[in-house]
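Excluded from the complex is one protein chain; the other protein chains are retained at their positions.
And then chain A:
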Amino acid sequence: MFRVLHRWPGLLALALVTVLALSGAALSVFPAVERLAGPQAEAGLTAATLADRILALYPGLEQIRRAPSGQITAYWFDQGAPGAAVIDPATGQGVASADPNLVERWLTNLHRSLFLGDGGRIAMAAGAAAMLVLSLSGAALVARRAGGWRHWFAPLRGPLVSRLHVEIARIAVIGLVLSSTTALWMTASTFELLPELGAMPAFPAKVSGKTGVALGQVPTLLQTPVAELRGLSFPYPGDATDVFTLRTDRGTGYLDQGTGVLLGWADLTGWERVSETIYMLHTGQGAATLGLVLGFMALCVPALGATGVLIWLAGRRGRPRIRGNHPAGRAETILLVGSEGGSTWGFAATLHAALSRAGQGVHVGPMSAFAPDRYARAERIILLAATYGNGAAPASAKGFLDRLNAAGRAADIPLAVLGFGDRSFPAYYAFAKAAARAAGAKGWPELLPLDTVDRQSPQDFARWGRTLGQALGIPLELSHQPVLPVTESLTLVSRRDHGAEVQAPTAILRFALPHVPLWQRLTRAGFAGFAVGDLIGVLPEGSAVPRFYSLASARRDGFIEIVVKKHPGGLCSQQLTSLAPGDTVTAFVRRNPGFRPGRGRAPLILIGAGTGIGPLAGFVRGNTRQRPVHLFFGMRHGGSDFFYGEEMVDWQAEGRLTRLVTAVSRGARPLYVQDALRGDAAQVTQLIRDGARVMVCGGRDMAAGVADALAEILAPTGLTPAVLKVEGRYVEDVY
């Protein structure tokens, strides 16, 4: 619901809201400039003295006004010719033109009505309403995505554009809500939809009939500090029945022009004060700093618009057309998708195509359309389910669990669930788990045990596809390409071999940087801007499915380095480990922004085993600022697979690595990296208390062991790896 409320007003009102925001941001500068540039009254100056000073210089004085910024303007007639100037209150002398600033007037008219009169005002009010709806629905989306309002500022993961969108929004949203609400109030006031309860005092029925009071002696003016003055209008020359009209922060009154007596007074009503406060909050007039802050937040709107459109386009691209989709009632396989951003639909399309090629009739639909009564010819149901936030149903699976529970007896159709998610989230594939459990509880037979795809891994998906193929008795090769990457040919520069003695032949492969076209350099796309911990997708010869390796180098290192262990029967690792310098491979870069050490001086605890050392070594190599880094490294045998062993010595000497703790698993006393952590419990606890960030890289079992060990170590402190994960202080790159 929130997504719909966010997407469509956003796209429809984009231009309008952008004009509103940019003109508003430009306008926000004027009150501040006026405040800084305008001469301010000295403390304690009274309206009486000020009026006296101005009147002495401009005898035809007709009106004095004081803007909320403190700027004082006087209007007079000199021998029939109208005059006006900004006044220096210290002297009463005009110092600047009082003509309205044409740029400000132009911007104001653009901002409030697009130069189109009342129709334009209504259009701009609609823009403000759209901005309010966008802000509120966006805030709800951010809260839902982060797992609740308490996690409003939780660190973000995901593609750069969507992170940018949320990062900007969660700062700007306050200002946008304030500006749009006050805008709607002001429009309502302009169109007289709000009561105008401002009262003028009744005009005095009787005046003294005399003229020419000395302003400097008028008690009311002597009691009015200039800081409270808003305006003083002079009586019409020659009309003895006219009076002085005084407006201050407290109200409006009339003064006799002969005696200076206060003839009538009306206080500002509460309603007027509310209206004025709202005017001040919107325009920044009288609150220049707030105005600048709001203006800055308004400047975020074009950025939000641009990133929002990119997210929307990416979502559309990510949701492919399904060709030859069977109706639910005639399909043998029912394929239901629970997707938030659209990426899971891509996997569904791949599966649909593969099953269709194998002669199956397949129906693809959203999980929210689950309707077992309609599946007349179905032989199996497959659920591809992502997870949203802290285990909630993703957009296209809303209401699935209710439908499942509300449906009568389970049909005799075997059901399989494949969960999609990000292993580094605490609620990894939680919704898929909930769906599988609910189906099991309802008595649906299980086609395959629950399985998962981590971070859209094509390998995970292909592996699961083979299991599905076995269950169906058909060969099923799922080669899913989430986004068609631009590949490059990389040339091997050097290789270092380890591990042959411990039956784990491993190579540290270093490739030359490919030539990067200008547009990539500008956008830092592809190989133009990779960082340590990003992934490199290698396309082995004879397969369209890329294999991913964590990068051990960053762009500024000047080379591309990965650590590859040769797996028996592994197509890609076989090819890579048999490369000779000068040979080439086809590869592309995939960002992995969730696995970064981050900025700052907080200590790093790097934990890895085997080839998982690659990115961790890369972080140490890039640590020129000598941030404290503690590396726990598990290997089989110190003499055989101590990757980067020589460099470690240099890095320690250069201060890039504070401490190295190794654990050797083959020997008299086998020790795993989690054992090394336990052995160092006191210091690890202290480091984490000091704000350390934990980064784990390696195999799945090792990562699980490390998480268990850390949970034990941290138990006395009340912290857990799960809490650290939520805070973004515990990240994993697991394969």
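Criterion: a contact is a pair of C-beta atoms (placed from the backbone, for glycine too) under 8 Å apart; a residue touches a chain by one contact, two chains touch by 3 or more; residues count from 1.
The rule is simple: contacts and distances are computed from a predicted model.
Asks: Look at the options "Tat pathway signal protein", "ABC transporter substrate-binding protein", "Sulfurtransferase" or "Cytochrome C biogenesis protein DsbD" and return the one that UniProt uses as the protein name of the missing chain.
Replies: "Tat pathway signal protein"
Asks: Based on the whole complex, identify which of A:Tyr58, A:Tyr75, A:Trp444 or A:Phe511 touches the chain you can't see.
Replies: Considering the complete complex, A:Tyr75 is the one touching the chain left out.
Asks: Check the options A:Ser23, A:Thr46, A:Ser162 or A:Thr245 and report the residue that touches the missing chain.
Replies: Missing-chain contact among the listed residues: A:Thr245.
Asks: Among A:Ser69, A:Ser162, A:Thr220 or A:Ser233, which one touches the chain that has been omitted from the display?
Replies: For the chain that is not drawn, the touching residue is A:Ser233.
Asks: In the full complex, which residues of chain A touch the absent chain?
Replies: For chain A, the residues touching the absent chain are 62-63, 75, 77, 80, 82, 84, 98-100, 102, 105, 109, 117-118, 189-190, 192, 196, 198, 200, 202-203, 233, 236, 241, 245.
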